[in-house]
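The complex is shown incomplete by one protein chain, all other protein chains being positioned as in the whole.
Chain nomenclature is as follows: A and B, assigned in order of appearance, with residue numbering initiated at 1 for each chain independently.
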Amino acid sequence: MSVDFDELSLVDLSRHFGRRKVLSHISFSCRAGEIVGLLGPNGAGKSTLLSIVSTLVSPSEGEVRYGGQTARTIGAGLRRRLGLLAHDLHLYPELTARENLTFFGGLYGLDNLPSRVDRAVALAGLTDRADDFVSAFSRGMRQRLALERVLLHEPRLLLLDEPFTGLDDASGRALIGRLRALKATGCIVLIATHDLDLAEDVLDRAVVLQAGKLVALQDGPGTLRERYRVRIHG
Amino acid sequence: MRKLFFPAVVVTTVMFIVVPILIVRAPYESTMGLVQKIFYFHVPGGMLLLLSPFVCGIASIRFLMTQSRQADRVALAAAELTVLFGVLTLLTGPLWARKAWGVWWEWDPRLTTSLLTWMMFVAYVLLRKYGGPGSEKLAAGLGIFGMANVPFVYKSVDVWRTLHPKTSVVPSLPPVMASVFWSAFVAFCFLYGLLLVTRVRLERQRDELERLYLELEG
Partner (left out) sequence: MNASMSQFLRVAWIVVKKDLTVEVRSREILYTTLFFSVSCVLVFAIAFVRQGRPLSDAAAGILWVAVQFSGTLALGRTFERERHTETLRALMLAPADRPAIYLGKLLGIFALLSVAEVILLPAVTLLFRAPLLARPLPMILLLVSGTIGFCAVGTLFAAMLARARSRDVLLPVLLYPMTIPVMIGGVMGTVALTQPEPQEALAWFWINLLVFWDVVFITLSMWTFDPLMTE
């Protein structure tokens, strides 16, 4: 079953672990074809927010709506439309690049898997390293492979956690190019980052989190960097 | 529920005053003598020890299906009561064993099943205590498995060892002893119910406290 949605909205979302409040009363929404930044210092709750949106963690209060429906009403079909590039990259170091892609492609039940895998390997710039073990890859190479792994099933909603970590400038620019192409296809992209240098160009809007709270919806005049700095430091 | 709580406390108190008197007045059993009176604690305690996992298991199923916090509290309370009534049964069991079979511990099916069931729920309590955040879901899994395992434990231990007085002891009791026994059983059931309700209430208040604390934090 294919589920396509044009809007992602978080409604009064909270999550606490015991007395530790990781997220409190977060509400915002993103539309199809939008790249939204999730900014904030380490420990602001960005990763937990992505885990909740990706259905891995259930919220303590509030809900996430995917085009008017919740994860519960859509069911497992929703996960077919989601892609999460987490900080841990989700790759098996003992498998080769090609085997990693083939394994996950198989779990997603994709058709034309070999040609998809070839294309993904090429897009990651790893054509001549496709049959090498991931354990031998640099952080940047793993990062590029992990991104293509997440994009293999063409998700509608892409969640990226610190995607620029370990990328050199060329790879960073390539990633931005890739994101722009996805935006054109109507993909919703949510990027959690604290690194504005690279992200700034590609973001349409940004949401600023601090200590689990939404401190600003950045949408207005001036560069994002200026506004961001004002909120956090000003 | 709240309206019934105080009458239930009164009934339980009265029963726990009256039943010991009944136990003292009950006739001596010919071979066991005084020690036979342990039976009035041991058997009801053991029955509740083996019934309580089902309360925990059913509440755990409800928690997994509906995410109801209340169901989780009931499961936790029932697991702790399994441990409590287990202690009671496992302390009185050896006293009986010493008199009846001449040894403090005997690997007979019912005593062993009680011990193993008790162990499963001690594990449950340990998981709740040391499992960290999110352990309530894991514990629900353990509660369901524990419930499903009780019959298997019983069956396997039963084939392995057989020594205990059969279940037929209770129906074959002389009428006086039977009435005392059933009074004791009802008293224990009331006690179990009261402890369960109180424990669930305590946990609800703790949750409420957490909620207020979180609210205060903003």
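One rule holds for everything that comes next: a contact is a pair of C-beta atoms (placed from the backbone, for glycine too) under 8 Å apart; a residue touches a chain by one contact, two chains touch by 3 or more.
Predicted, not measured: the structure shown is a model, and the values here were computed from it.
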item	value
Residue of B:Val35, B:Ile58 or B:Met119 in touch with the missing chain, whole complex considered	B:Met119
Where the unshown chain meets subunit B, residue by residue	64-65, 116, 119-120, 122-123, 126-127, 130-132, 134-135, 137-138, 140-142, 144-146, 148-149, 152-153, 155-157, 159-160
Residues of subunit A in contact with the chain not shown	51, 54-58, 76-80, 82, 84, 86, 88-95, 99, 103-104, 106-109
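Keep in mind that, in the parts below, only the chains that are shown with their structure count from here on.
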item	value
Whole-Å separation of chain centres (CA-atom averages), subunit A against subunit B	49
Touching residues (chain side subunit B, partner subunit A) in the complex	67, 133-134, 210, 213-214, 217-218
Parts of subunit A lying in touch with subunit B, wherever the complex brings them together	16-21, 24, 58, 213
